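Only one protein chain is missing from this complex, and each of the others stays in its spot.
Naming follows writing order (A and B), and every chain is counted from residue 1.
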Amino acid sequence: MATFILKRFLQLIPVLLGISILVFFLLHLIPGDPALTLLGQDATPEDLERLREIMGLNEPLYIQLLVFLQNLFQADLGMSIFQDTPVINLIAKHLPATLELALIALLIALIIAIPLGIVSAVKQFSWLDYCSMFFAQIGVSMPVFWMGLLLIIGFSVNLNILPSFGRGEPLFEAIGQTIQTGNFYYVMESLKHLILPAFTLGVMSAALITRMVRSAMLEVLKEDYIRTAEAKGVRGIIVIIKHAFRNALIPVVTIIGLQFGNLLGGAIVTETVFAWPGIGRLVITAISQRDFPVVQGCVLMIALIFALINLIVDILYAIINPKIQQV
Amino acid sequence: MELSKQVQPENKTSNLPKRSIPFRELLSLLTKSKSALIGGIFVLIVLFCAIFAPIIATHDPYEMDMSNRLLTPMEDGHILGTDQYGRDLFTRIIYGARVSLEVGLVSVVLAMVIGVTLGLISGYYGGWVDTIIMRIVDIFLSFPVLLLAIALVAALGPGIENVILALGFVYWTNYARIVRANVLSVKEEEYIQAAKTIGSNNFRIIFYNILPNCLAPIVVVATLGLGTAIVSEATLSFLGLGIQPPESSWGWALAFGMKFIREAPHLSIYPGLAIMFTVLGFNLLGDGIRDLTDSKLKRN
């Protein structure tokens, strides 16, 4: 197991390096002069030239790349051009908000998807099955930003029961406060801010996971040992939960891992609609300001998290299904 | 197990046909799956609208009439009302089918060409070629797809061609992985080995013996990918990186219509429904095809 994990870690290095280089070149393809966006329309051409020189933008591209990689190896992501703050600090400030959002979104997705998926597999071709499959289809075919705004108008403006934007107290701090004071207010306030963006973000994953659970369950339900169990007279619900679902878990775990990555990516749009102060907002703003160090840092961080999650998924996989290790 | 081998279970390698399913047979099978049938009908309706847009449309799609802007549906002979320039919304949506389908189809074909080619090469030759290509796939996979598309459109500039290029360039990895897995599973089969021993060249073996085997899963992924591409185009439009006027995709119309969501909700609702209808159609079709190919496999 240890060598397996180590090997996977080593494999991460070329991938991350490749991403860094890809992002670097991609960003330098984007037109728009950071010096100009920083100084604005009142700047004279001489001012712009001087700033470009200071920012190192006049160096040949390969020198800039080497400088970037050199700093990267020293775990230095550089300074934000616009914020006058180290990129790593910006990421540290924004990442928890995104992780919190993605985690709750995933939770919502699972709460919706697992029961729906199981029910529609067990009652295949019933109206329940058709309804949940219809939900799953709607979930993937509705643009996220549209759903987000409709939810805001419905729940915040018309019903006025949920806040329309922003993040409350960080959830874990709120839980801590609630435990300390015994007052549910803190957790509820935090959750109130979370619920709409998390639902918006999670709905597409919910749809995909529902389909996944359903097809995995259908597969398993056809297996002989389920039939044997049924034949032995084990009650239906126990067979489903204990035998069938457990075996259907392997593909489900995989897709959950993949979905978490998608959630991090999907957060870009959700965070813009709901003014959620996460890493998606950070990176979108940075792209629009041509704040390259921030974009590079964020992309690397997202890629790293994504890779780590995949690693965890693989380890879980190996635990659930020990045969894989030997491959 | 390494990152690249984690094929999404939805496209599980174990489910893939071991023997070729001719495309014609596949089409005839369509009628046997309810979801494929419904999806197929949806898609046909959209295709029909796109092809016969000039006949179906009630107005000129570009004709502006600022004194009749934001009319509500059924008002003054406009079935779905008018947009912010007084153009007939129904006509715009019918014509929008052309643009949205173009974005979807061309970007999917592009992704397919890139992905299938790399997948074939990777699987057939193996060795370091395989390693490099699969590492590239890993790189693309650990990059949020949308972010990559945003950066690409920002780099290339807005406009329909660039949106298509960007989407094609980010969505190819699925094809590569599926094709590679397929190639690996059929490579050692007797008939391939036989073709090799009688001296068929690599190109011939790949195109005549291996590629047909991968056709069914490729069709499934492509059909599902069409929906994804159409939704992604809408998202890019929302972020200000869409196509350029006066053309209008549904995504563009939806993103812009949302600015009027309170006073003229029809501006966003109908383009949004058009997107949902189409994506639903392609997804049902894709699912149906997958079920059919799977069940055929099981029967054999």
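By our rule, a residue touches a chain if its C-beta (ideal position, glycine included) is under 8 Å from a C-beta of that chain, and two chains touch if they have at least 3 such contacts.
We adopt the following convention: contacts and distances are computed from a predicted model.
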Undisplayed chain, where the name is taken from the UniProt record, one of "Peptide/nickel transport system substrate-binding protein", "Glutamyl-tRNA(Gln) amidotransferase subunit A", "Cytochrome c oxidase subunit 2" or "Kef-type potassium/proton antiporter accessory protein, CPA2 family": "Peptide/nickel transport system substrate-binding protein"
Omitted-chain contact residue, chosen from A:Arg8, A:Arg167 or A:Arg214: A:Arg167
Residue of B:Ala154, B:Leu167 or B:Leu292 touching the missing chain in the full complex: B:Ala154
Residue of A:Ser132, A:Gln289 or A:Asn310 in touch with the missing chain, whole complex considered: A:Gln289
Touch residues of subunit B, complete complex, unshown partner: 62, 64, 66, 69, 84-85, 154, 157-158, 240-241, 244-246, 256, 258-264
Touch residues of subunit A, complete complex, unshown partner: 30-34, 36-45, 47-48, 50-51, 54, 82-85, 90, 93-94, 149, 152-153, 156-157, 160, 163-169, 177-178, 181-186, 188-189, 193, 272-275, 277-278, 281-282, 285, 288-290
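Just so it is clear, only the chains that are shown with their structure count from here on.
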Intercentroid distance (Cα basis), subunit B paired with subunit A, Å: 23
Sites on subunit A touched by subunit B in the complex: 8, 11, 14-15, 18-19, 22-23, 26-27, 29-31, 137-138, 140-146, 149-150, 153, 211-212, 215-216, 250-251, 254-255, 258, 261-262, 264-266, 268-269, 272, 283-284, 287, 295, 299, 302-303, 306-307, 310, 313-314, 317-318, 324, 327
Contact set on subunit B toward subunit A in their complex: 1-3, 6, 8-10, 12, 135-136, 138-139, 141-148, 150-152, 154-155, 157, 227, 231, 234-235, 238-239, 251, 254-255, 258, 261-262, 268, 272, 275-276, 278-280, 283-284, 287
